[in-house]
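To start, the structure itself, in structure tokens.
Of the protein chains in this complex, one is absent; all others appear in place.
Chain lettering (A, B and C) follows the sequence in which the chains are written, and residue indices restart at 1 in each chain.
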Amino acid sequence: MAKPLNIGLIGVGFMGRTHSNACNRLNNFFDSPYQPVLKVVCGLEADNPAAFAKQWGYEEHETDWRKVIERDDIDMVDICVPNNMHAEIAIAAAKAGKAILCEKPLALDSAQAEEMVAAVEQAGVPNLVSYNYRRVPAVTLAKQLIDEGRLGKVFHYRSLFLQDWTISAQVPQGGKNTWRLDVKTAGSGVTGDLLAHCIDTALWLNGSITDVSAMTETFIKQRKHAETGEMTDVGIDDACAFLCRFGNGSLGVFESTRYARGHKALYTLEVNGEHASLRWDLHDLHRLEYFDHRDDSTVRGWRSVHVTDHDMPYMKHWWVPGLQIGYEHTFVHQLADFLEAMDRGETCSPSFREALETQKICDAILSSGKSGQWQGTS
Amino acid sequence: MAKPLNIGLIGVGFMGRTHSNACNRLNNFFDSPYQPVLKVVCGLEADNPAAFAKQWGYEEHETDWRKVIERDDIDMVDICVPNNMHAEIAIAAAKAGKAILCEKPLALDSAQAEEMVAAVEQAGVPNLVSYNYRRVPAVTLAKQLIDEGRLGKVFHYRSLFLQDWTISAQVPQGGKNTWRLDVKTAGSGVTGDLLAHCIDTALWLNGSITDVSAMTETFIKQRKHAETGEMTDVGIDDACAFLCRFGNGSLGVFESTRYARGHKALYTLEVNGEHASLRWDLHDLHRLEYFDHRDDSTVRGWRSVHVTDHDMPYMKHWWVPGLQIGYEHTFVHQLADFLEAMDRGETCSPSFREALETQKICDAILSSGKSGQWQGTS
Amino acid sequence: MAKPLNIGLIGVGFMGRTHSNACNRLNNFFDSPYQPVLKVVCGLEADNPAAFAKQWGYEEHETDWRKVIERDDIDMVDICVPNNMHAEIAIAAAKAGKAILCEKPLALDSAQAEEMVAAVEQAGVPNLVSYNYRRVPAVTLAKQLIDEGRLGKVFHYRSLFLQDWTISAQVPQGGKNTWRLDVKTAGSGVTGDLLAHCIDTALWLNGSITDVSAMTETFIKQRKHAETGEMTDVGIDDACAFLCRFGNGSLGVFESTRYARGHKALYTLEVNGEHASLRWDLHDLHRLEYFDHRDDSTVRGWRSVHVTDHDMPYMKHWWVPGLQIGYEHTFVHQLADFLEAMDRGETCSPSFREALETQKICDAILSSGKSGQWQGTS
Partner (left out) sequence: MAKPLNIGLIGVGFMGRTHSNACNRLNNFFDSPYQPVLKVVCGLEADNPAAFAKQWGYEEHETDWRKVIERDDIDMVDICVPNNMHAEIAIAAAKAGKAILCEKPLALDSAQAEEMVAAVEQAGVPNLVSYNYRRVPAVTLAKQLIDEGRLGKVFHYRSLFLQDWTISAQVPQGGKNTWRLDVKTAGSGVTGDLLAHCIDTALWLNGSITDVSAMTETFIKQRKHAETGEMTDVGIDDACAFLCRFGNGSLGVFESTRYARGHKALYTLEVNGEHASLRWDLHDLHRLEYFDHRDDSTVRGWRSVHVTDHDMPYMKHWWVPGLQIGYEHTFVHQLADFLEAMDRGETCSPSFREALETQKICDAILSSGKSGQWQGTS
């Protein structure tokens, strides 16, 4: 019998929608120990939290996040606001003893992230950072294949995250849909927004990153600020690429941009091992490509694995083999795993502490981008 | 303000799940005139409708479908049982004045289907048949491009639906998950199950089919019956291919089988027109391939359109460009369209009458498969 | 030490070029028992055989094919003229004791083809028909995999040959480059030109075809004749599709057209067996796709085999792994195999007798297209 788990969601944007959807779908598909109850949603008055509450089925709505945290009947705080507010809310929620699900990146920088880790660990509250792409079934399958030792010694890891939505100089910075271009709100540009995903997955699949050398660029130097209406210097990185070395001796190459015409959300990764290689691509997220050198040489080739069979990660919960799921399902998987770990009193990955490692690498990247020097990550 | 619409679902199998999910998701994503209310679900005792009701949020559960139809508080009956029960239930529901959403194929044969059409038309109740693949955004986009005249005169239509789940002689016929192999329950094999989808889409995209010539085969002649445990002759078609002529002068080639190793649900279609061509594939359902001869000759090629942008069919309701949806969403689109048409007092397509045309073509195919003759469809 | 083999080529069109190229390339790449010597080429005066001879290195040129055959110093006659001239030339060459390489289709119809078979068998001369696609390395690899038993029992064979070059009504019939549209010269349209390739490969890979049911169409009923300048009825089939049954119990679906916008020469084939399936496509001719159900279920997928490794058919003769060859190389392979068989006194496949089987199937297809009846092939 699933126990009710009262949710307080803070943030009514794109991520607020994906998290609410996960709560609503969970028990239709997963035999979870908990039944999320959408108690309250909190958003800026301008963003109409009342309409959001109605759309998604929250019992109440609110404009002051502190009131959400003060409520005794809230079990879990779900943080879906812009990056600059994560720390304050998460620390307060931890002090109030709430379980916390926090959108990525964890914080504006690793100093902030350190405080957040301290807060949740001191409070002993369940905590998870929403690096949802780990839980694309094909990516989880990649992890499984690596853990089974199929690849052998890894030589190379490469990953891209390419978008094209800010090519026009008319796109403003700041404001509701474009806060990701405002460095004060976002902390950084593609590094925290996109590369952070690539790094989280890489750490999971391939272990620690020890050193980085980065190149950053801001192609459009000034944009109108949505709040002030004034042309203002752009402080974020529009594009960032970095080289790195992993603890296991392999080499990494990463690149991210919002100026790659033709790509909306092309997150790709490839891992080359001694015996086998694999690659994946968010634009066809239900496929994993796999090459195994141990196959007979006349029939050796990249296999396009349609990750829809029931013995593949998460898939038995959904439909029948051959029928694909999509982006939103990663958030359902994330919630299912978090609640199951919570019920068993275990840590769910990536915890705040794990996400801190990603944050440190992001800091090192941004620093290396400025200095032009290789930089250690610890 | 969405009006409540009380649903009575009959059938707790795979399709019962997809339809229930559509009801639960609708108002989170669509501004529908109706709010589905999951009043009651009906299933065989052996299939545990109580558990299904709990899983999906039905208020009540039931084992006798007649009681569902007798209830005054039910507005819509959703028929998700095996094919041999569609007619009796639908006709009763029509007489009781219920709106009806019926799984495909409409009936065991066109004689039955005629009666069902007569019943809903006489009763004047809203009716829709669940040929859900029309409402894959890429397929709906194909329809839009054809309606815009981009293809010009059409010369060819070809379509496959390939599966591989019955290759083993150990798969039984009859019973809960394998009733599709029992001719008494299913009416036919791949013709009604798979080709019916291909035909429905073809009629929608390319107009009427006038003549067919078919070849059918049953590779495994006897299978154990799940209910009796006895080896019994297999009455369904394991595979069926047919040639046809469309009313617009184009030629059609269709094929379906459950013996195509390597394919789980490879429904494909291609249309070749004078100026442009398009093709689509269920295994990558979020893409439409399009070729336009009017492009400059040095950059002419098949375009792989990632159907995720907001100006593409249905996509503004979901996430952001680049992020794909999946199979289940087609049922949400279907429900949204049905309820909107219902609210406006309009017919939603494919109605029972339109599905009757598909049924007639299926009958002609099966008849031609037996006679070896070309057969008219009317 | 390679023995000289004196070649007399008849025909200076597209096929004359591919065959000449094969002769010129052979000894650079293959350790052939013979060294082709380009003795003489024969073409219509209007087609300038002198220029062709100079371009390709023929010692002499000629306008009367009979003179080529009369020469004692000619060892092999290579027939690259339009279809309506194959029989007369081949029969004369056989009587003169020449080895014969003849372009496909063997003849205008199977009656003619029977005579040709009789002539070469009576004369006991080496003979080969240029169904060159068998000798694409990926297709030869397919044959090898099937012969190894990897597929198990075959259920399905499907094949397309799609082009788009005659969509415009301005394309004439008859004449130098468009004789394939003139039924008197070509014998048939896509059936003899394109489907004949599909059938030849199918017979090789999957064995005999016993019965066919076809549909043919001529979309453009009249075209200007290039020789007379007059609008004349079009006698060829613009498009043809057929269903068939193979001797091994599998089902076949074939289609060909010159009205499939977006495809220049899309010859595809797919074979579905109990354990494995394979498919191939002329537009990426250096790849074979292979699916093996015996792979571990979590890494099962279609493999894209890049057929460039040295242990794959023919590839050790060319470059290094990873570097692809193209269309023209199939003619070099064909010549290499023919000459090697000739040297050993063996038959090379497809011989005139084997090509007669393809011709009979083409006849049955055309007949079925007219009668609307299933037709046996023998």
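The working rule: a residue touches a chain if its C-beta (ideal position, glycine included) is under 8 Å from a C-beta of that chain, and two chains touch if they have at least 3 such contacts.
Computed from a predicted structure; not experimentally measured.
Which of C:A50, C:L266 or C:A341 touches the hidden chain is settled by the complete complex: it is C:L266. Residue-wise, the contact with the chain that is not shown comes from A:R158, picked out of A:K54, A:R158, A:K184 or A:H317.
Listed for chain C, the residues touching the missing chain in the whole complex are 14, 17-18, 20-21, 24-25, 27-28, 55-57, 163, 165, 263-266, 282-287, 306, 308-309, 318-329.
By the touch criterion stated above, the residues of chain A touching the omitted chain are 155-156, 158, 160, 162, 164, 167, 213-215, 217, 219, 239, 241-243, 245, 249, 251, 253, 255, 257, 259-263, 272-277, 291, 293, 302, 372-374. Residue positions on chain B in contact with the hidden chain: 141, 144-145, 150, 287-290, 292, 295, 297-306, 309, 311-312, in rising order.
Everything that follows uses one rule, which is that only the chains that are shown with their structure count from here on.
The chain with its C-alpha centre at the largest distance from the centre of chain C is A. Centrality annotation: B (chain centre taken as mean Cα position, compared with the mean over all protein Cα atoms).
Centres computed as Cα averages put chain A at a distance of 55 Å from chain C. For this pair, chain B with chain C, the centres built from the Cα atoms lie 42 Å apart. In chain B, the positions touching at least two other chains are 263.
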